[in-house]
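One structure, pasted below without further comment.
Removed: one protein chain of the complex. Kept in place: all other protein chains.
On to chain A.
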Amino acid sequence: MLVPSLKVQDLIEEIRGAKTQAQEREVIQKECAHIRASFRDGDPLHRHRQLAKLLYVHMLGYPAHFGQMECLKLIASPRFTDKRVGYLGAMLLLDERQDAHLLITNSIKNDLSQGTQAVQGLALCTLSTMGSAEMCRDLATEVEKLLLQPSPYVRKKAVLTAVHMIRKVPELSTVFLPPCAQLLHERHHGILLGTITLIMELCERSPAALKHFRKVVPQLVQILRTLLTTGYSTEHSISGVSDPFLQVQILRLLRILGRNHEESSETMNDLLAQVATNTDTSRNAGNAVLFETVLTILDIRSAAGLRVLAVNILGRFLLNSDKNIRYVALTSLLRLVQSDHSAVQRHRPTVVECLQEPDTSLSRRALELSLALVNSSNVRAMTQELQGFLQSCPTDLRADCASGILLAAERYAPTKRWHIDTILRVLTTAGAHVRDDAVANLTQLIGGAQELHAYSVRRLYCALAEDISQQPLVQVAAWCIGEYGDLLLEGSCEEIEPLQVEEEEVLALLERVLQSHMSLPATRGYALTALMKLSTRLRGDNNRIRQVVSIYGSCLDVELQQRAVEYDTLFRKYDHMRAAILEKMPLVERGGPQVDEEAKESKEARLLEAAPVPTEPQASKLLDLLDLLDGPSEDAQHPRPLDPSPGGALVHLLDLPCAPPPAAPIPNLKVFEREGLQLSLSFVRPPETPALLLITVTATNTSGGDVTHFICQAAVPKSFQLQLQAPSGDTVPAQGGLPMTQLLRILNPNKAPLRLKLRLTYTHFGQSVQEIFEVNNLPVETWQ
């Protein structure tokens, strides 16, 4: 004990002298060891100094939990210094999450009831900073007593402690509501301020309290009026404004009381007008009061003239050189734009100017507000401004700006052409930032504007020729060129300058898109389809197109490959149908999926009228067979699920004249039975095609439980060709419900003996079932 402990400031000096993090840590660890030792058996007179040091290192981020008990000891000490540091420690190290915190309740109680004013102050402050609900309940009566204490110093703190207690334990409102009436007569600004805060807290938690306190509106009005008229008092004024903190608080309480209440609003009307017009706005303090006044005017039932005044004040704020003031103006105007739209509209030019703010906090708000201000009369001008902004705005605002413009265009477009132009410009400027549906929307829009097809395709062609990197733009352009390529080549269009485009140029451009590494897979799909469409739109021969299509038949991208193969097949085998398939698209109605379905079906119906149209050119793609008699793997062909179209509108490719098979002389065969589920086969050999055998699989269910997820697969020997059509469904309802049927088509050119293996998977009575079996006793008529 011969070495005196370091003074706080000396420790701080030593820590700051450390050159590295490691050195700092060393110094601190050494000192903490001392502190710990001192806590154990050191001089109690020095305890406060030890704790203070500990609090310092705690701020640097080092652990200090071993000091918690010391806080308690210091608080309990009679010495003021000890209490001062002890309470500080409690506020920094203890909170309601630690059990230790409850231990100070007693000390606080003692200090509140018996301490000097300064000590009472410390206790109250600590209570209001870290007092838990439990502590608040225990100490509420003590605090209530202090509300009547003669010293304003203590009273002002007691009031704010009451505020904290209400927040923690709302039931304590019953304790702290009654004294408010008296407290409101206080002259001391601090107490008044605290009381108003307390009343606000009470009103927000209880509608009854709110009603009760409406009575004091006249009194509040008087207090505020007095503040305004008693002139300049140095003690409470800031920049010539009398106690702005108190003014703001009163205005806030008036707002709560006047909201949705005609009478109260009327009582405060004049006063609000007075504050709004007389407050000195040369400094922030005055603007703070003015701002609060505006907020109150706009939230209560104020006279119309007053409302307009308030919005105009906000408009003036927008022109203020102080950024902070512009910020609050933009935020408030944004909140008002729905309810007071025309009033805010008057300030539109200023708002638009704010788009140029270098500070993103402001430009973001200006953007939101600008978008909210677009209407049918200003849409052209506003869109112009916003497009300009889009070109130069910071990246994090681009997406919002782009989608905002597109939305506004959709709602208020004066003409279709303007609309198309606007979307085009957005896609060119900020294509990477638009939402996914922009492409669909634009193609739909263009498709529907027949008179603008020529115009659109020209504009898009030029845009594409300039830049093939903006994916949404490229996609729309490719689609358009594909659809309206013939109009592109015509050369004249009244809307824009005549453009001479050669066929080869168009094809070259699409090929560039196809080959570019910048193009997304979807984009390449668009380009390929466009090329294909051009094969019927252009007048030259199609060799170039055919070449491209066949090259992409071996593309690694599966989607692209499939398209290419299909298109290639279209050229090679179904050339006579190509024109019909590649006809111009009818307009797709926008709206729910219901509507789309109808459109699709009607489109399909039209195609059918044109020719027996193949929907899946897979003529030569015979289904692979696996020799069921060899090898263990018996993967049978899974039928491709087709859309179950009522009335058979979809005609399957391989359907030769397909009437339902006539009643066959070949007897049916029951092949499977399990727990009520039965499978039987019926056979038809159409006389015109001796090699063909049609088998209908019928599944019936006499059990009490539905059979669901039913899948039937089949396999035949290698020399046969098997095709399964889609089943009628995958559920066989119980109790003899509608049976499920499936058609198998088997080609047996060699008249080989038929063998058939079936694999069934389904769910019945909650169990998954799999059955694999070979069909025995196949009638010889099925293959001979």
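We take it that contacts are C-beta pairs under 8 Å (C-beta built on N, C-alpha and C of every residue); 3 or more make two chains touch, one makes a residue touch a chain; residues count from 1.
Here is the rule we go by: contacts and distances are computed from a predicted model.
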| item | value |
| --- | --- |
| The complex's invisible chain, by UniProt name, from "AP complex subunit sigma", "1-aminocyclopropane-1-carboxylate synthase", "Proteasome subunit beta" or "Ribosomal protein S8e family protein" | "AP complex subunit sigma" |
| Which residue of A:36, A:73 or A:236 touches the chain not shown here | A:236 |
| Touching residue (missing chain; options A:47, A:189, A:544 or A:563) | A:189 |
| Of A:50, A:68 or A:197, the one touching the omitted chain in the full complex | A:197 |
| Options A:110, A:149 or A:361, residue touching the unrepresented chain | A:361 |
| Listed residues A:328, A:474 or A:501, member touching the removed chain | A:328 |
| Where the missing chain touches chain A, by residue | 1-4, 8-9, 12-13, 16, 43, 45, 52, 55-56, 59-61, 79-81, 84-85, 88, 91, 95-97, 118, 121, 124-125, 128-130, 132, 153, 156-157, 160-161, 163-164, 167, 189-190, 193-194, 197, 200-201, 204, 235-236, 238, 243-246, 248, 252, 255-256, 259, 284-285, 287-288, 291-292, 295, 298-299, 323-328, 335-336, 339, 358-359, 361-362 |
